[in-house]
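Complex shown without one protein chain; remaining protein chains in place.
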Amino acid sequence: MIENRKEEHVKIAEKENVTADHNFWDDIHIIHQAVPEIDFDSINTQVEVMGKRLNFPLIISSMTGGTPLAKRINENLSNMAEKFGIGMGVGSMRAAVEKRELADTYSMLAEKKIPMKMANIGAPQLISQSKRAFSDGDIEYLFNLIGANFLIIHFNFLQEMVQPEGDRNAKGILKRIGEIAGSYPVIAKETGNGFSREAALMLKDKGVKAIDVGGLGGTSFAAIEYFRAVKTDDKEKMNAGKTFWNWGIPSPASIKYCSVGLPVFGSGGLRNGLDLAKVILMGGELGGFARSLLKNADQSQEDLEDQIKFLIRDFKVAMFLTGSESVNDLKKAKYFITEPLKSWITAYDR
Amino acid sequence: MIENRKEEHVKIAEKENVTADHNFWDDIHIIHQAVPEIDFDSINTQVEVMGKRLNFPLIISSMTGGTPLAKRINENLSNMAEKFGIGMGVGSMRAAVEKRELADTYSMLAEKKIPMKMANIGAPQLISQSKRAFSDGDIEYLFNLIGANFLIIHFNFLQEMVQPEGDRNAKGILKRIGEIAGSYPVIAKETGNGFSREAALMLKDKGVKAIDVGGLGGTSFAAIEYFRAVKTDDKEKMNAGKTFWNWGIPSPASIKYCSVGLPVFGSGGLRNGLDLAKVILMGGELGGFARSLLKNADQSQEDLEDQIKFLIRDFKVAMFLTGSESVNDLKKAKYFITEPLKSWITAYDR
Amino acid sequence: MIENRKEEHVKIAEKENVTADHNFWDDIHIIHQAVPEIDFDSINTQVEVMGKRLNFPLIISSMTGGTPLAKRINENLSNMAEKFGIGMGVGSMRAAVEKRELADTYSMLAEKKIPMKMANIGAPQLISQSKRAFSDGDIEYLFNLIGANFLIIHFNFLQEMVQPEGDRNAKGILKRIGEIAGSYPVIAKETGNGFSREAALMLKDKGVKAIDVGGLGGTSFAAIEYFRAVKTDDKEKMNAGKTFWNWGIPSPASIKYCSVGLPVFGSGGLRNGLDLAKVILMGGELGGFARSLLKNADQSQEDLEDQIKFLIRDFKVAMFLTGSESVNDLKKAKYFITEPLKSWITAYDR
Partner (left out) sequence: MIENRKEEHVKIAEKENVTADHNFWDDIHIIHQAVPEIDFDSINTQVEVMGKRLNFPLIISSMTGGTPLAKRINENLSNMAEKFGIGMGVGSMRAAVEKRELADTYSMLAEKKIPMKMANIGAPQLISQSKRAFSDGDIEYLFNLIGANFLIIHFNFLQEMVQPEGDRNAKGILKRIGEIAGSYPVIAKETGNGFSREAALMLKDKGVKAIDVGGLGGTSFAAIEYFRAVKTDDKEKMNAGKTFWNWGIPSPASIKYCSVGLPVFGSGGLRNGLDLAKVILMGGELGGFARSLLKNADQSQEDLEDQIKFLIRDFKVAMFLTGSESVNDLKKAKYFITEPLKSWITAYDR
């Protein structure tokens, strides 16, 4: 059942080492400005992205939904998104379509004053697989359920592939996205393997409004499936999980690849406010956090609030130490990139 | 005796760490395509190589023969080669020439419907060493014994060298290959140290039909000899085994070196279907697996079948995640190469 | 209280691993000259910098002050600075302004014949923060307290930032430095994160006489704050300490960045006389040692004397083995730079 799998995902992601072997944010080096000539208290972290004003260039990335645990987590996360004035996307809402009684694990967002709310459906569900495709009515229902401003369509085909029972058809998704993008403001999001330049151009062509790269470097769904498979001694899944553990495009490289004239969100492997500053340096508009908030969101609202405070403070410190009074200033800070990220960044130059 | 040495080889290769220090397939990085726009179930993995149609670009590489254990392994391997519709080469058939009663450790292939069967003799046996050279009659006998389509002539001079009792003459082999290649379709194969460009050009000139690179990165015969020598406290062999443990040309580099107008097979260090996809990306027609199947082939037919299923599935997943509906599409997938493989690839450019 | 924090700093720096992950001095490789054709005993290590003659291009870097422990350490350090005829800067003199009874933890320098004495105030204290800014009178008082030749203004904004109670305003510091530099010979010093080229140009423009780079590679104040925070379970500070542990510009790169027409002092991560020789090779005039002397300065005067003797001997050995009879000769010794420092050095070339 979806619920069980989701709950298991959350628990494994909290406990096991399910991250890619390298975090590519570490390959970005910022030049320190010892004489910043600004006042920390006058730093302005506000951004306006696609008509929405956020207090920080920060979104709580799609994580969970559809289980009692998910409900508690979404409750905590949405309270904080409101409190800090940042964006939030829920986890895949498939469960809410398939079992309407699970709707309340998502719907609390509707009542919160969150400046950017994102509904979330999976690209595989847009077309007919073993189950029927989501209808226009399903999408309308989900979008309204949380009072969404944007509709995330997430691409997770590696995750589908490492599960033998996963969805196996990707043909026709682009066409369907073209239809949906006519009715809703769509954000395309990867769940851990990043978008190539080719993918970004196709998505832009279909009317997608923004791209959330969800690149390699943080949680590896192949790794999560590996640990799930170990428990049940499922050799096929263990094998696939190991083979594709480090498959994908590193998050910072994917931001560069996707800079094709749309707003780009950076996510995948962000650990702190310094990584968030690097999203901005690479050309991203917002940075998305998931795994680094998950454990705290599960523990208590206070822990979560602290964690967000810390990352915001780190972000402001990075702004201060680059002499940046605004997020626009930060975009101009000096940096350089080393291997292995450097080879990824220049992959399309050859 | 040959039988004992062969059996020992198999057992050591199963148990000890006998691989080269680095697996160079890891230095090839494929760009993920999050929006593949194909249906997994419509992926076509068939290939036609030298007039033979295989269901997958996959061959079970020459492994063993000449012992009771080898017989069981070859039985299992040939059943699976038939079942999956892939190629298979037997191990060195020298034993079958020297002791005709060992012929049945190879001959079961004759009855199987395997789309590509490869007989296998060693290059050192083509000329006079301490023993007489193989005659035309010997070759005719071996070729017919398994109903072969191709004759592998394997080059294993490092292996001969680290054994003080090994064959020590290589002079005249090329001339003899020229004669044989007039009568049989010959595939030249290295056993773990790869072919240089110079070697590939000489072999092509003598009429060889294909090259199987058998490069560095997987099983190191020097390492196997090292462990055999440890058991008998043979200091000379231990010394040579250690010195040449990592000698050779990495498999992916050798594929590039050997791209001189003949079909090239990639083997050496392949662990899974993702590595197989990399063989195709590098320009190889087929990928050969040995050590990664050996343990399963020894355990049971079921284990072996599973292992092949897993690697085929991984291969299809790699095709899917690069948006490749056919093996030809896969050849055009985007990738790049990092160190240390990069320096090997460009060694002839300087 | 400042005193307690200072004492704690010293103790943590002595005991814990509070250094950056990489020491970039190791990336500088000097070509050995086997035929030096000089006499070790005729090597001349004297330098003249800004009108002061030092027996070695060596300064004891600003370390401490304001506590009983600091008093003993400064006593030991100043005795040695006199004995060896090298420069010395005291630690931040803020304590002496705020509590005049602590003046004697610094003032012993006044009676010593040290060729280059440096008073030391923090850049954050130049402007109004939670407390009032230092007045002209304060500076006059501190300068005279030790009979200083130069006034170090130290920049430590990362350190301020990782402490939630730290000073948070940097606006107006440059203007104030311009005023002070009209009355005193000012040396701008970083405390572990280095100066960028932009910072060096701004400081030069304001009349600063020399720059002491204090770059990344040695003691990390973020690391020190991390360990302090662990003791009090202060999660906010632990978080910031970890995030910014390796923030900053490596010392040798900062020397290059700051070569804008002023004398540059190299400090940050110097461990021995070979590192000191590398300061000279990179274009620095003097090298500053702190952490590598601290433990000995605390233990006994004899230990400290030995430690300085050793580093001077190493420095002379490096001179000898590059055939350098004078510090000017050493500047012409052959060397090259490898990664990761190389990427830092060339960061402004792109």
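Every chain is named by a letter (A, B and C) in the order it is written, and numbering of its residues begins at 1.
One rule holds in what follows: a contact is a pair of C-beta atoms (placed from the backbone, for glycine too) under 8 Å apart; a residue touches a chain by one contact, two chains touch by 3 or more.
The structure presented is a predicted model; accordingly, all values stated were derived computationally and were not measured.
J.: Among the chains present, which touch the one that was left out?
T.: B, C
J.: Please identify which residue in B:217, B:248 or B:266 touches the non-displayed chain.
T.: Reading the full complex, the residue touching the unseen chain is B:248.
J.: Looking at the whole complex, which of B:152, B:203 or B:277 touches the chain that is not displayed?
T.: B:203
J.: Looking beyond the chains shown, say which of B:79, B:169, B:301 or B:338 touches the absent one.
T.: Of these options, the touching residue for the absent chain is B:169.
J.: Touching the absent chain: which residues on chain B qualify?
T.: Touch with the absent chain occurs at residues 123, 155, 157-158, 161-162, 164, 168-174, 190, 193-196, 198-199, 202-203, 235-236, 239-240, 242-244, 247-249, 339-340, 343-344, 347, 350.
J.: For chain C, enumerate the residues touching the unshown chain of the complex.
T.: Considering the whole complex, chain C reaches the absent chain at 29-42, 272-274, 306, 309-310, 313-314, 317, 320-321, 334, 336, 338.
We adopt the following convention: only the chains that are shown with their structure count from here on.
J.: Once you draw an edge for every pair of touching chains, what topology comes out, line, ring, star, complete or other?
T.: line
J.: Over half of the interface residue numbers used by both chain A and chain C, so same, or under half, so different?
T.: Interface between chain A and chain C is built from largely different residues.
J.: Fitting the CA atoms of chain A to chain B, what rotation angle results, rounded to the nearest 5 degrees?
T.: About 90 degrees of rotation relates the two copies.
J.: Take the average of all CA coordinates in chain B, do the same for chain C, and state the distance between these two points in whole angstrom.
T.: One centre to the other, that is 61 Å.
J.: List, in ascending order, every residue of chain C touching at least 2 other chains.
T.: none
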